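Before anything else, here's the structure in question.
A single protein chain has been removed from this complex, and every other one stays in its place.
What follows is subunit A.
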Amino acid sequence: MMSLVKVDEVTKVYEGKVTHRALNQLSFNVENGEFLAVMGPSGSGKTTLLNLISTIDVLTSGEILIDGINPQVLDQNELALFRRRQLGFVFQDFNLLQMLTVEENLVLPLTLDYIPTDEMAQRVLDMAKRLNLRSILHKRPNEISGGEAQRTAIGRALIHRPALILADEPTGNLDSKASKDVLELLSKVSKEQHTTTIMVTHDPIAASYCDRVLFIKDGEFFNEIYGDDRRQTFYQRILNVLSLLGGSVNDLTATRLL
């Protein structure tokens, strides 16, 4: 198997009143078609890592290669094109555009690339069928539930068939039923389409849907474990590592105030 993402000695330092080293010489690879979870306590650098891979943040030293391309050398315009074609994003707070309907949100990445309308319509229909969104296609984001919103966001991340999907706490704002749906969907997509997915999460249940879990602490590599056939035992092993990690387990279920 070939590595789709290569993270090599990546360091990210935030300059400011207090210089903060968010990532320190972190290295790992993500294989093609792999579903990877990144876990760690709050402030361990998970989101920073995701932002770096997303190309929306600039690293201090080291190198990230995605499909053999180093996004850091691309200019603004090339970066936009790269994100548009190679990457798909799923956010904790969905980031759907409020003034567009579910259907329009789905089709948005395609419209940026001037794809023929017929094809766009076909793809939206396929996606809606797969994600069970057909009944809400014409609703606006404020009229649908969190689970539906996140399924829409996943659809938007998949519709242009990207090489890599980046998910930042995709179940953070969802109830357990909706979380389960979303995770099964991500896992299924990863298997069926052979899409590579990197998911940052707090939630050991979410992580247990993945092929591998990477743990980071204070911006450095801490441990990694591979999944097995039984999700339940995988979940137990994740919990074991987490207790070693020392991050308070309260993090796991921390519900945030509005």
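Just so we're on the same page, a contact is a pair of C-beta atoms (placed from the backbone, for glycine too) under 8 Å apart; a residue touches a chain by one contact, two chains touch by 3 or more; residues count from 1.
FYI, contacts and distances are computed from a predicted model.
S.K.: From the list "Inner membrane protein YebS", "CidA/LrgA family protein", "ABC transporter permease" or "Extracellular solute-binding protein", give the UniProt name belonging to the chain omitted from this structure.
M.R.: The missing chain's protein name, per its UniProt entry, is "ABC transporter permease".
S.K.: Which candidate, A:R83, A:R123, A:R151 or A:H202, sits in contact with the chain we can't see?
M.R.: Touching the chain that is not displayed is residue A:R83.
S.K.: Out of A:L65, A:L100, A:A163 or A:I205, point to the residue that touches the absent chain in the complete complex.
M.R.: A:L100
S.K.: Over the whole complex, note the residues of subunit A touching the chain we left out.
M.R.: 51, 54, 56-57, 76-77, 80-85, 87, 89, 95, 97-100, 104, 107-109, 111-112, 114, 120, 140, 156, 257-258
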